[in-house]
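For this depiction, one protein chain was excluded, whereas all remaining protein chains were kept in their positions.
What follows is chain A.
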Amino acid sequence: MNLRSIPISAWIGIIGIALCLLCAIFAPFIAPFGERDVVGEIWMPAGGDFLLGTDNLGRDLLSRMIYGARTTIFVALVATVISFALGMILSFAAAVTGGFVDQLLSRFNDLMMAVPTLIFALVVLAVLPQHLWILILVMAVLDSTRVFRIGRAVALDIAVMEFVEAARLRGEGSLWIIFREILPNTLSPLLAEFGLRFAFSILFLSTLSFLGLGIQPPAADWGGMVKDNKDGIIFGISAALVPGAAIATLAICVNLVVDWLMKRTSSLKGGRGDA
């Protein structure tokens, strides 16, 4: 793969993601004001000292956006990584073992997927105490059902191939087969799936925060910032739209990269090239 073969759309996506990551990592150095400092009047217009204006409590919107990138990306990323680890280990185990274990895991997964994710999350979060790690765990477990389904389908495809058969006959254990035979051959579609799940995690987290059930104030987070500033909309103040646009931009960027990865995978497999 060389850099020239990457289409422009994917470049836009990569640059957008990189920008957000930079903001997230170097937040304290980039942000002009502190995350929780009240520095001005309520809902001051953009311009002057405050590039994006101030929010509903008079905090600098730009600084909160930069810190918010940190929270949003961190939580979404951790949730995605956990959900992937969980979903992939279980799905590969199901595919390799087969039989009763496979049936049990698959049917339980069907059951989990029979309830829409958001509704499930609402029901569960209504009971659990509000902690960051609980939120991450709930997101991860709910998301891992999707990973499980795809992981199992992909792994089943590979598990019947000759080289896996050969490894079995050689006497390799299940762990070897999972990590040395199946995983390397499923990496490409799963990588695209990872991006997709990450974009979904960002949107899901933002939705939860917007509903007041995600990240709790005063920590800055993009979904929560929309919720904080939503009352300004009626007065024509667009402060709520800035974090909303950021969420949308990041999700679009991730999707652009995923789109390219998917096309690449399907063109590697041949076919008539209908992308």
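The criterion applied here is as follows: contacts are C-beta pairs under 8 Å (C-beta built on N, C-alpha and C of every residue); 3 or more make two chains touch, one makes a residue touch a chain; residues count from 1.
Basically, contacts and distances are computed from a predicted model.
Set against the options "ABC transporter permease subunit", "Fe-S cluster assembly ATPase SufC", "ATP synthase subunit a" or "Xanthine dehydrogenase family protein molybdopterin-binding subunit", the UniProt name belonging to the omitted chain is "ABC transporter permease subunit".
Residue A:Glu193 is the one among A:Glu35, A:Asp55 or A:Glu193 that touches the chain missing from this view.
Mapped onto chain A, the footprint of the missing chain covers residues 9, 107, 110-120, 122-129, 143, 146, 149-150, 153-154, 157, 189, 192-193, 196-197, 199-200, 203, 206-207, 210-213, 223, 226, 230, 233-236, 238, 240-241, 244-245, 247-248, 251-252, 254-256, 258-259, 262, 265-266, 269, 271-272, 274-275.
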